[in-house]
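As you look at this complex, bear in mind that one protein chain is not there, while each of the others sits in place.
Up next, chain A:
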Amino acid sequence: MSLQVAAHINSFLAAFVLLTAFGMLVQRRMYGLIHLFAWQGLFLSISTAIVGFVAGKHHLYISSLLTLSLKVVLLPYILHVLILRLRIQKEVETVVNVPLTMLIGVALVIFSYHLTAPVRELSTLVTRSTLAVALATVMIGLLMMITRRHAVTQIIGFLAMENGLFFAATSATYGMPLVVELGVALDVLIAAFIFGIFFFHIHTTFDSLDVDQMARLKEGD
């Protein structure tokens, strides 16, 4: 596979990652959200494997496998079980309406391209064009956390942000050292478990997972 082809495939996958990010931003159904998240993880994993192949960094295969097992299989499964147990299949309500969220997302993508322009000029890596997409994915993840009210969607937003960061690491520097990546993967897994436990507690305390309920915890004047 020539370098040119690899770069094209990588850009193609980056486009899919961004697409799934937008998809998550507008998806109202909880199941759809988890499926989109799993798809994003899959694209990420394939992209990592291709970058590893092209750049000859074999440890990226391990990262790719980790991503596949964690973000495509395990985390969606955990979230799925969580939703079943807590019976929250209903539609997710957003704070800001969907078209406006989309517009903000588009603005963020443009902003990311603008921001990474100097890096693209200087970098010689195959993956340099995808850095902007990675940054945009991070920002869209954060935007998703801001615009959603449900605690589970916030977690998915958080995990999407993590995906973006991972993508940025592979595209900017051909991935972090393996030790760091293993550590991050473990962190994400543990975070997912802790979130799960907290959700059960929040659910039993407030009888809902709407984070607006937690405003009651604020100290009064």
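One rule holds in what follows: a residue touches a chain if its C-beta (ideal position, glycine included) is under 8 Å from a C-beta of that chain, and two chains touch if they have at least 3 such contacts; residues count from 1.
The rule is short, and it goes like this: contacts and distances are computed from a predicted model.
The complex includes a chain that is not drawn, and of the options "Cytochrome c oxidase subunit 2", "Succinate dehydrogenase / fumarate reductase iron-sulfur subunit", "Branched-chain amino acid transport system permease protein" or "Formate hydrogenlyase, membrane subunit B" the UniProt name matching it is "Formate hydrogenlyase, membrane subunit B". Across the entire complex, the residue among A:N10, A:S64, A:Q154 or A:T170 in touch with the chain not shown is A:Q154. Touching the missing chain, out of A:I46, A:V119 or A:L142, is residue A:L142.
Within the full complex, the residue among A:I62, A:L115, A:L165 or A:L182 touching the omitted chain is A:L115.
The missing chain lies against chain A, touching residues 95, 111, 115, 139, 142-143, 145-147, 149, 154, 211-212, 214-219, 221.
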